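Can you read through this structure? Questions will come right after.
Here the complex is missing one protein chain, while the rest keep their positions.
A and B are the chain letters, set down in written order, and residue numbers restart from 1 in every chain.
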Amino acid sequence: MSWDIKNLKNWKVGDHPPGALIPTGGNAVEYKTGGWRSEKPRWIEEKCTHCMICWVFCPDTSIEVKESKMLGIDYDHCKGCGICAAECPSDAIEMEEEEK
Amino acid sequence: MSKTVALTGNLACAHAMRQINPDVVAAYPITPQTTIVEEFSTFVANGQVDTEYVTVESEHSAMSACVGASAAGSRVITATSSQGLALMWEILYIASALRLPIVMHNVNRTLAGPINIHCDHQDSMGARDSGWIQIHCENAQEAYDTTIQAIRIAEDSRVSLPVLVCLDGFIISHAIDRLDMLDDPEVKKFVGEFEPRVTMLDPEEPITVGPFDGLHGQFFEFRRAQELATLGSLPVIEEVGKEYGAVSGRPYGLIEEYKLDDAEIAILVLGSTAGTTRVVVDDLRADGVKAGLLKIRSFRPFPIKQITDALSGVKAVAVLDRSLSPGAIGAPVFQEVRSALYDSESRVPIINFIYGLGGRDVSMAHLKEAFDVLSDIVKTGQVKQTINYLGLRE
Partner (left out) sequence: MASLRELSKKKDYLTGGHRLCAGCGHSIAVRQVLLASEDPVVVGCATGCLEVSTTIYPYTAWKCSYIHNAFENVAATISGVESAYQALKRRGKVDKELKFVAFGGDGGTYDIGLQSLSGALERGHNMLYVCLDNGAYMNTGIQRSSATPKGAWTTTTPVGSVRPGKPRKRKDLTAICADHNIPYVAQASISHWKDLHAKAAKALQADGPAFLNILSPCPRGWRHPSDQTVKMAKLGVQTGFWPLYEVENGVWKVTVKVREPKPVAEWFKLQGRFKHLFAPGNEALLADLQGDVDSQLERILARCESTQE
């Protein structure tokens, strides 16, 4: 189910689900961690062989994939750790300075 | 329909568990609770229940497994005593905070040291602030009846909290008592099918149980909501006790008054000592002394109004505590009762008798002694000593 958490900081006693239960799954996608980055991975599509190595090693589930094809990088959640660039066998991802 | 049987308190509890036939029992042996889980495991072994019985390696894991099983959406019962309850302490708070309707027997035994296996209430008093509903039983009949009621109280949607059913170690747990049992179908009907508030077993509706309240800081609101549910259980305990009375002929409330209507002096006590006190009250009444008894059944939540109302006419009260709180102003039950009476109009004189620690016997003579002190207070209008010890060699 979807769970509307707008204005949660102002919720009062009794507004929260009993026991602090989170009545949904995976809503952390609504929380953006992209702002943590100091470096940003840049995907060089023409070099990419779609081997999925970056995908299997991404700690933030931030390699966008569909039908076994890489589509790009989810900058809303990518923290810029650089593992994808370090592990890519085709040098298809490069780290560059994050824009201010 | 019911039948009269002779059973120890522990076996009475085990039979109540058999009739409830919970989904999961996770338990660990400890004196004097052990015979509950032993007896229950024979019911499992003989197919009299189809409960998943988890033979954990400690009480900490017993309560941990109960939390998991309850959060998964199953009806869960366990039992413990003393050091076992103490070992569960950390998880007791989590079970109540997660609002899980687990039912647990605590067969009251003191806490070491020195290690001692006999009755007092120090173990359950340690769980006083854990957020569990705590009901004390006077005898095997009450232990049996309360087990069945506890399921309904815990699972009531207004409550959704764990319930601790306390019975005095050895005195109730191991003494053979005469009691009436409901028929199996009556119990089944009374407790009903469990309709869980939460389940972790539906992959289409995932939930997260026990998140981290680290950064947004809602803890205060959660705790207050939990407190409101605890207070909200007061009428539920009464309703369930009344409904149980309609089925069994044995109605229950939050407290029980005995010859209190016109009493001048009264003893307030929890558990099996209420039975002994009742006999002493009768003896004193025969001598023309207006003595009475107030038994507290629900210690958590603490029924303040019922207690102050019940004591409104008396001239002196003694609270008997089977526990000790070193360095405090008297023992836990005394503290609460005195605090409750502070706001009452009569502000009746109140004293504390600490008794029975580590299984020290409390005799009728001891209770008579306590009533004599109260008579003296009424006569002289003076409290000579607020905190007293019954049966202590000093």
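Following the convention adopted for this analysis, contacts are C-beta pairs under 8 Å (C-beta built on N, C-alpha and C of every residue); 3 or more make two chains touch, one makes a residue touch a chain.
Model, not experiment: these values are computed from the prediction.
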Inset, instruction - Can you work out which residue in B:V5, B:I94 or B:A175 touches the chain that's missing from view? - result: B:I94
Legend entry - Contact partner of the left-out chain, one of B:L11, B:A26 or B:A86: B:A26
Legend entry - Option from B:P114, B:G214, B:G249 or B:G327 whose C-beta touches the chain left out: B:G214
Legend entry - Absent-chain interface as seen on chain A, which is shown: 3, 5, 8, 20, 22, 24-33, 36-37, 50-53, 55-62, 65, 67-68, 74, 76-83, 85-87, 95
Inset, instruction - Quickly run down the residues of chain B that touch the omitted chain. - result: 23-24, 26, 50-52, 54-58, 60-62, 64-74, 76, 90-91, 94, 200-203, 206-216, 218
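Just so we're on the same page, only the chains that are shown with their structure count from here on.
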Inset, instruction - Going by the contact rule at the top, pick out the chain B residues touching chain A in the complex. - result: 97-100, 160, 197-198, 205-211, 213, 216, 218, 221-222, 224-225, 228-229
Legend entry - Residue ranges of chain A in contact with chain B within the complex: 1, 8-9, 11-16, 18-26
